[in-house]
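Excluded from the complex is one protein chain; the other protein chains are retained at their positions.
Let's turn to chain A:
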């Protein structure tokens, strides 16, 4: 009996599906890491690569084969044996070869031919993505102390935009962040950029310069993550409140399973017990709710960005089309006016420059009677 229990305990941190191909059962991330490290030789997850000759010598000794057999084996298994074209030719890997037989290639050829007939320019999204990639791939830190330790876990976390637009229910726009096991949840919180943090509430037509002092992020600092029945509250600042209390008490009053609280800043990812692939919650500004999905947990690899300072590392971000100023159609709208005699519509969107030129004189005195509200475009983080 005791042995059986022990073996289930041992397997508890080996992730397995709860629903096949959808999400896993809950497991402890730190223990998951230890399970891997227990099984692997340090050289397997080290960033250093073992020397080829040492490898050959060890292999020959291990399998009890002669140097001659070893040389034969190497030549049989060499990459050259996979070359599909004559040695004196180098085919262009950007072009689908003529008369392909593989199904994948037949389809790709069709697609490429079709695309060529359309004469499209490069997709904006892939341009951004390429740029992000260039910034991060295989980056090594300047200082040795900033290197991510070997055997550290890297988590891939998707943070979804709140479904405030109908379209978002279908396309699931999100940002993807890479974090390490030693990061705290508070660091994830700080890395999530959401326009609701930048909103300014109020009417500022008389004092437009004051507006930036009133952004929501500085006023309403409370937030929480919700993972596996635990609310992780942000309590770093004296103004922070435990905004999960309402929900916990509501649940208690209705005989729901009990929820508990913890502090975001004291919780590292390695301490969490979570399901991979399962939707959790991040809530801030009272009711701005984001789904959070941990899509992957794995050991760090030598090709990863190894500079600790660049984490949390943004690897994907959905770009939103921005609304431009009604006057210049160049800059992103910053002000929304109503009851405005200068505006072609009510309400009307202006960029900062056009707004000031149109509504104020050289001394900054308000001209005419109108109401002005600061506007933050959802695409402000593009």
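In the analysis below, a contact is a pair of C-beta atoms (placed from the backbone, for glycine too) under 8 Å apart; a residue touches a chain by one contact, two chains touch by 3 or more; residues count from 1.
One rule holds for everything that comes next: contacts and distances are computed from a predicted model.
Undergrad: Given that one chain of this complex has been left out, which of "Exocyst complex component 1", "Ubiquitin-related modifier 1", "Dynein intermediate chain 2, ciliary" or "Small nuclear RNA activating complex, polypeptide 1b" is its protein name according to UniProt?
TA: "Small nuclear RNA activating complex, polypeptide 1b"
Undergrad: Which of A:81, A:117, A:145 or A:206 touches the chain that is not shown?
TA: A:81
Undergrad: Decide which residue listed in A:101, A:117 or A:255 touches the omitted chain of the complex.
TA: The single option touching the absent chain is A:101.
Undergrad: Using the document's definition of touch, tell me which of A:148, A:195 or A:297 contacts the absent chain.
TA: Per the contact definition at the top, the residue touching the missing chain is A:297.
Undergrad: In the complete assembly, which of A:21, A:68, A:209 or A:369 touches the absent chain?
TA: Of these options, the touching residue for the absent chain is A:21.
Undergrad: Of the residues in chain A, which ones touch the absent chain?
TA: Chain A touches the chain not shown through residues 14-17, 19, 21-24, 27, 32, 35-36, 39-40, 44-45, 49-50, 52, 55, 59, 63, 65, 69, 73-74, 76-77, 79, 81-84, 91-97, 100-105, 107-109, 112, 122, 126, 129-130, 133, 137-138, 156, 158, 276-279, 293, 295-299, 301-303.
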